[in-house]
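A quick write-up on the structure given underneath.
For this depiction, one protein chain was excluded, whereas all remaining protein chains were kept in their positions.
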Amino acid sequence: MVTAQPYKRVLVQAEDFDLAMEMQQLRRHCPQAGAVVSFDGLVREFAKGQVLQRMHIEHYPGMTEKALLAIVEQALHRWPLLGVTLIHRYGDLEARAQIVMVATASLHRQAAFDACAFMMDFLKTEAPFWKKEIGALGARWVEAREADEQAKQQWSLPE
Amino acid sequence: MVTAQPYKRVLVQAEDFDLAMEMQQLRRHCPQAGAVVSFDGLVREFAKGQVLQRMHIEHYPGMTEKALLAIVEQALHRWPLLGVTLIHRYGDLEARAQIVMVATASLHRQAAFDACAFMMDFLKTEAPFWKKEIGALGARWVEAREADEQAKQQWSLPE
Amino acid sequence: MNITILYFARIKEVVNYSSEQVSLPDEVETIIALKSWLSNRGETWQKLFSGSGVVRAAINHELVDDMATFDEGDEVAFFPPVTGG
Partner (left out) sequence: MNITILYFARIKEVVNYSSEQVSLPDEVETIIALKSWLSNRGETWQKLFSGSGVVRAAINHELVDDMATFDEGDEVAFFPPVTGG
């Protein structure tokens, strides 16, 4: 009784997004859902001990859209999802601003939780975004974290 | 730089809740959050092959509140959370109505994801709620699922 | 000893009680002994506590196992495995 075509919404944009509205829309498109999981990623006020004034996010137009779609397709292939929303911003973001959201809808909770965490882990390691933190002490590019690469590895399927 | 006292909001109620408003409130109380994860549990339209007219949820007043608080305290003990919201409804719910929400805020995504999934797994096995499905073919109490008990076991800490 | 017993969900429907006050003989002070004492009420009760459907118990809002003991004035509850969330 899962609808044939899952709902997909993938956006790369400078503008802010309305998490509440996006989740309502996801629910409306997935009337059979028993579970909806969302992740909301925010610019932190502190980074490496300094107060953050803003964060600049650069991306690779053209490649970004393809990378995000590929991540969503992988999730849809691995879990019985009814719908997915993925929105990632770029440009200059203030402290506490929203950076990214991923939301998943499924019949049962495990698929929604796993697929949402999976997409965040893959976003962190496969989507061409680069963050620069701008604070009182200056600007610095955020370094890729080994922990993010490890988080991705845990989703490896047995050969 | 984690605030000393995490934000806690735990409710058992017949009334519906406003997920968007609850998540805004959680974010407002956790200005240092880098990650907010939410779970929204809904009454499904179909159950065991029949169209569901409504779901009745019975609970054990007095024990329920304590069980939910204990689950939240366990999560706060295990993960560095900035805030938690947990709301569970009881009474008669229509198909597609909201049953339960859990939302977590933390500096980094892993704690928010894990704590949210943990609380749902413990809700399913430790909170005194009982669901009855009422459909065209009659009413039946939902049976406890072995899978839920197994999901809980995966959170066991080494002795 | 006097205690209050509460019943929930399917079990409440089977026994047709939601709560009752009972006066127990001195030797009935564990959950297992209480189940046995209630089973003497007749077939319905006997089936309930001996059947395949698991009956969970709580004393004063805490989940307990069959060997748990209760005291004067305690609240004991019987219910099926929970299915919330």
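Letters A, B and C mark the chains in the order given here, with residues in each chain numbered from 1 onward.
Just so we're on the same page, a contact is a pair of C-beta atoms (placed from the backbone, for glycine too) under 8 Å apart; a residue touches a chain by one contact, two chains touch by 3 or more.
Model, not experiment: these values are computed from the prediction.
Enquirer: Going by the touch rule at the top, give the shown chains the omitted chain contacts.
Expert: The chain that is not shown is in contact with A.
Enquirer: Which of A:9, A:29 or A:131 touches the chain that is not shown?
Expert: Only one listed residue reaches the unshown chain, and that is A:131.
Enquirer: Looking at A:30, A:75 or A:100, which residue reaches the missing chain?
Expert: Hidden-chain contact among the options goes to A:100.
Enquirer: Since one chain has been left out of the picture, which residues of subunit A touch it in the full complex?
Expert: 41, 57-60, 62-63, 66-67, 88, 99-100, 120, 123-132, 141-145, 148
By our rule, only the chains that are shown with their structure count from here on.
Enquirer: Based on mean C-alpha positions, which chain is nearest the centroid of every protein C-alpha shown?
Expert: B
Enquirer: Compute the distance, rounded to whole Å, between the mean C-alpha positions of subunit A and subunit B.
Expert: Each chain reduced to its C-alpha mean, subunit A and subunit B end up 22 Å apart.
Enquirer: Taking each chain's centre as the mean of its CA atoms, how far is subunit B from subunit C in angstrom?
Expert: It comes to 27 Å between the two C-alpha centres.
Enquirer: Subunit A to subunit C: how many Å between their CA centres?
Expert: Centre-to-centre distance between subunit A and subunit C: 49 Å.
Enquirer: Residue numbers in subunit A touching 2 or more other chains?
Expert: Where subunit A meets two or more other chains at a single residue, that happens at 109.
Enquirer: Would you please write down the residue numbers of subunit C that are in contact with two or more other chains?
Expert: Within subunit C, the residues that touch at least two other chains are 85.
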